[in-house]
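The complex appears here without one of its protein chains, the remainder shown in place.
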Amino acid sequence: MKSSDTLQSSYDVIVIGAGHNGLAAAAKLAKAGRSVLVLEAAAEPGGALVGREFSPGYRSAGLGHILNRLDAEAARDIGLDLAVGRSLAPTTALDGSGRAVVLRGAYGEEVEGVSAADADAFYRLRKKLIFQAAVLKRFLRRPPPRLDGVSPGDIAGFAAAGLGLLRKGRGEARDFLRMLLMNVADVADEYLADDRLKGLLAFDATLGIHLGPRSPTSLLGLYYRLTGEISGKPGGQIVPEGGMAALAPAFRRAAENAGVTIRCNTPVARVLVDRGRASGVLTEDGTEIAATVIVSAIHPQKTFLDLVDPAESDTGFIRSMRNLRSHGNVARLDLALDRLPTFSGLPADARHGRIVLVRSMEQVETAFNPAKYGEFSPDPVMEITFPSLADPSLAPPGGCTLSALVQYAPYRLKQGWESGKPAFLKILLDTLEQHAPGIGWSIAAADLMTPVDIEREYNLPGGHWHHGELQADHLLVNRPINAASRYATPVEGLYLASAGAHPGGGISALPGWNAARHILAGATP
Amino acid sequence: MRKFDAIIVGGGHNGLVTACYLQRAGLNVAVLEKNGWVGGAATSRELTPGFLYSNCSYVCSLFRPEIMRDLELPKHGLQVIAYEGGAVFTRDGDYLASYRDHDSHRREFSRYSKRDAEAYDRYARDVTRQCRFIQPLLMRTAPDPFGFRPRDISELLYLARKFGEFGPQEMAQTLRFWTMSIADFLDEYFETDVIKAYLALSGIIGTALGPMSPGTAYVLLHHYMGEVDGSVGAWGYARGGMGAVTQALARSFEASGGTIRTDAPVDRILSRGGRTSGVVLEDGEEVRAPLVVSNADVKRTFLDLVSEKDLPGDFVHRVKHFKMRGSSGKVNIALDSLPEFPALPEGSACIRGDMHFTDSVERMERAYDDWKAGRWSADPFLDMMIPTTIDPTMTSPGKHFMSCFVQYCPPKLAGREWTDADRDAFAETVVSQIAEYSPGFRDRIVHMEVRTPREIEREVGITEGNIFQGELTFDQLLFNRPVPGYAQYRSPIAGLYMCGSSTHPGGGVMGAPGRNAAIEILRDLKRPTERMSKAHEVV
Partner (left out) sequence: MTTIFAEGRRAAQTHILTPRLETPFHARLAALDTLNEWYTWSGCKAPHALSDPELEYFAIRSTAALFDISPMVKYRIAGPDAERYLNRLTLRDVRRLAVNRVHYTAWCDDHGHVLDDGTLFRLGETDFRLCCQERHLPWLLDSAFGFSVDIREETEAVAGLALQGPTSFAVLAAAGFGDVQQLKPFDSTTLPHDDVSVTISRTGFTGDLGYELFVPRARALSLWDRLWTAGAAHGIRAIGYDALNQARIEAGFIVANGDFITADGALRADRVRMPDEIGLDWLVDPDKPHFNGRNAILAARRNQTLKNILVGLEIEGNIPAEHALVYHRRKHEAGIVTAGIWSPTAKRNIAIASLERPYGSLYKDDLWVEIYALRELKYQKMMKRAKIVPRPFLRLARRSATPPGLR
């Protein structure tokens, strides 16, 4: 890391936030010959990918569990040097009965643990969803379409999507328009009989989104997952070699190799704007640094409600920005264990994958109910991984770490998280005990991060890793809000490039990479 | 064996609308109705002496004025009267009223929040803009995006042009509006819970969704896009109850020479070689016609009345998965005197409007959680009105008819069928909610008719008692309603058409599906349609 005395007084580009999107944008811009400075508030780059020591000798590997949507072209383009390995990680659904459903290959190319009929039904549904997701995918790698005119690129995009749809005939094309805004529950009910499979789909569709499986449009969450691919396989997921903790350093190397200057422990206090034009930033330590392009790779609300003086934005813009729904629903539990726990029914060769504790779609829906009223789920659903399996350095020898993403845990808890947290933790540990009897004895430490803790730990307003709901009304031309939906914003020279920008969150590098390409192409709002 | 040019299966309001238009176009039309009366879910019946009930639907706004005029319904006795707003009672003994007068409305809202009182204007403007967009679409056949016929293409272009009229920002806002929950939408305008609850109710009525479900902002539109004499969004009573609508239609139909047969339940629709030739009644009688138009819902039509082997497998599959879960019940009450609501000041006009007891969005949503779990809501949402305060012709003087629309009420209780005891317990839930706000209410009750989805299905014939003949979610709107590729009133069987609320633009006593079906039929017959009014221009 370069020291402060080497900092110039001006750069071509300043990127705010060294999350993976910020680093991807920085790398792309630097590769195009721009001088780029990345300013990061935290002590090291990586944003939500950075792990932390949650108990002496035990580290977490960042907020993410698996890699399932890193855009291959973007990764190549920015020179991301990451050993992804070859074998895809499985997903196991456990309902507590000891009978596991295992999805192997890319999102269940093969399914184990269900009847042949159910497996066939699942393959049919999977095929349809992957076909439909492929149609949507083409919209993720370019800015959302313009509404104030017709651009040849947009027309080509829509035409290609239409033709892609018709490739399988009118029937499939019509079915796409029917299903697009459906809820995952009705779709799953139509195809599947197995409660665990339905529960798994329900969980995957809603994880990180304030919807239940029965909420209309909840299928979008599953589509979004299936627009991701690993090694060309839609729906595939892996844990990279060295575990998820390998990601942040890889992004950092890519940026530095491209010539980016990264400066940590340097929170930005203000984006300097005068009459609609950004000219630089003011750091909290009082340093002014000039740049004609400012790329904000942090939460859009933090950007425009805090860093940019609201006096420099229009009232309607501020109003829309404040209306961006961005309250997280997911809590993160890290356990320090003195040995690898045994989950009943979990095949040994599925331990390194994703484990979802879910009984049924109804369970997910019922777990969602309290979240609507600012209460946590008394019977939550969760996704588990053992990060120390891929990265033994995370735990002392013989020990093991367990990481769980749990929903639903609303950011605004009516009773307050101070009293809510111990109560919720107890529920979680009880749930784990049911699935892995005896696990309680091997817990050396348990660390629960509510969305409020996640907000604090990762500078993530609302504790929402998508930086704004990934729901139909906050997508595409409305992500994060219409007036800032094509990376450029009403403030000339200020661009958005975080998960809050199109296409959304997850470790894809797309918001950052798209934004950088758009800037290089001479973006206008 | 009688032979007609066209048979309408089911004498609901849409069936009668189609019947009227076809008869006026020169066809010899018969309406076959299973009940001893026509009207479907728009009826007025005297279930206890001296009291006329609007048994199912109870207010009138959506019914298209173009149809009233084409079919001369005023001449045949239809009169629609606008009514004053109404009120939500709050748990602290106050209420939030809705007044027609703009300043009074503002001052009423400002009792709760000055900001909300003024925010209402922007809210009303935004919703009205959406209404203006959608109104012209109600009386047009939805284009098939993958039909590639000239009419489909020109209608798609029409849609694109209408959408383009919004301008870029409003287009983006429209995309949000169509996919948002009414709760989230209201949060962007208002801060006061009771105000949000009052405005949210139109987003859930008749819907198997809670106010926090995406898509309910559109449902709100479905209730706002009506009008009373050009006043968009206004609601009115049909004089003599909702049966007056269908009685006027029936009289108009008969006056133009049409045949109505009641107590004539259709057992099946005949089809041979992919073409229909008429119907067979339950008593075995055959009634022949080259055209059969079903006013029954899409499930009843294609799963009960048509043989599955006569239909493509995909089509049957889609019909089976068409969602029409009932979500509401109805408690109709004959009262020997006007109930008192101590929260209302003496002489308040609110008693002449629609009254509610759900003063928060959360209570509304929790009521929906019960439905999801297969229970009727322990703390239900009521849309309660006393039409006799405006239309005293429904009862003898001084007596009153009260209509309570109740949500939520599932078609089955945790997977099992309703029993009579369940039904009575459901009614008790409703009555006790009213009695909490109206002392002595129980003593005024002369008679009560309780309708759960079971009763609605039994009498009206709507599968699962869904009042819209199919839920109003995106996958069942426009070109998806009821089945993609069959959203233009035609079915896979030549000569068999659909005209009920299962088709575009959906439920409510609107008549638009019936009218649109008639146009498509006349087009197929190559008969002129000029005498059918086009949708009134929105200026």
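Couple of notes before you dig in:
First chain written, first letter: the chains are A and B, and each begins at residue 1.
We adopt the following convention: a residue touches a chain if its C-beta (ideal position, glycine included) is under 8 Å from a C-beta of that chain, and two chains touch if they have at least 3 such contacts.
Only a predicted model underlies this, so the values are computations on that prediction, with no experimental measurement involved.
When the missing chain is restored to the complex, the residue among B:Phe4, B:Tyr83, B:Tyr99 or B:Phe426 that touches it is B:Tyr99. The missing chain, though absent from the display, is touched by one residue of B:Phe166, B:Tyr218, B:Phe401 or B:Trp418; that residue is B:Phe166.
Within the complete assembly, A:Asp314 is the residue of A:Asp314, A:Asp379 or A:Glu418 that touches the hidden chain. Of the listed residues A:Ala483, A:Ala499 or A:Ile519, the one in contact with the hidden chain in the full complex is A:Ala483.
Listed by residue number, the positions of chain B touching the unshown chain are 92-95, 97, 99, 101, 103-104, 106-108, 111-112, 114-115, 118-119, 121-122, 125, 128-129, 132, 165-167, 169-170, 189, 345, 348-349.
Contact residues of chain A toward the unshown chain are 273-276, 305, 309-319, 322, 483, 490.
One rule holds for everything that comes next: only the chains that are shown with their structure count from here on.
Computed centre separation for the pair chain A/chain B is 41 angstrom, with centres defined by C-alpha atoms. Chain contact summary for the complex, chain A toward chain B: residues 146-148, 166, 170-171, 173-175, 177-183, 186, 190, 211, 214-217, 319, 323, 325, 365-366, 369, 372-373, 471-473, 476-478, 482-483, 485. Interface residues of chain B facing chain A in the complex, by the touch rule stated above, are 144-146, 168-169, 171-173, 175-176, 179-180, 184, 187-188, 209, 212-215, 314, 321, 323, 362, 365-366, 369, 372-373, 473-475, 479-480, 484-485.
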